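Shown here: the complex without one of its protein chains, the others still in place.
Then we have chain A:
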Amino acid sequence: MVVQQELTSAEVDLLFHALADATRRDIVQRVIDEEQSVSTLARAYEVSFAAIQKHVAVLERARLVTKRRRGREQIVHGEIDTLSRAERLLQQYLELWQQRAGRMDALLREDEGRDPAPSAGPTPVTRKDTP
């Protein structure tokens, strides 16, 4: 693994773990649009309030959302910066492979120059020793 990443490996693990769940991705989408209380979120899903709380906790650890109290409510706020970093990280991996493929291609092309087919005719001689 050679990508120069802005996130530590542990952070990347948390991030992908968090994004690997459809409900959690859905929560992120909702709270990026507009911050919402945990109870409002819980009403949107068939799973229990406790389950949504757990999902939010996972998202919080990955810093995809932040939570604050407003009276009795817990308000969930989406962190767009973290999402952008996730996207950049994926983009970096893709670019890394793209660059590798380019260099592999260059190496393959060198072959063509180094091993001309015998039928290609005599090797041209460049004489530089004549005055």
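The working rule: a contact is a pair of C-beta atoms (placed from the backbone, for glycine too) under 8 Å apart; a residue touches a chain by one contact, two chains touch by 3 or more; residues count from 1.
By definition in this document, contacts and distances are computed from a predicted model.
K.L.:
Can you pick, from "SRPBCC domain-containing protein", "Metal-dependent hydrolase", "Multiple sugar transport system permease protein" or "3-methyl-2-oxobutanoate dehydrogenase (2-methylpropanoyl-transferring)", the UniProt protein name of the chain not displayed?
P.N.:
The chain we cannot see is, by its UniProt record, "SRPBCC domain-containing protein".
K.L.:
Name every residue on chain A in touch with the hidden partner chain.
P.N.:
1-2, 9, 12-13, 16-17, 19-22, 25, 28-29, 32-33, 80, 83-84, 86-87, 90, 93-94, 96-105, 107-108, 111
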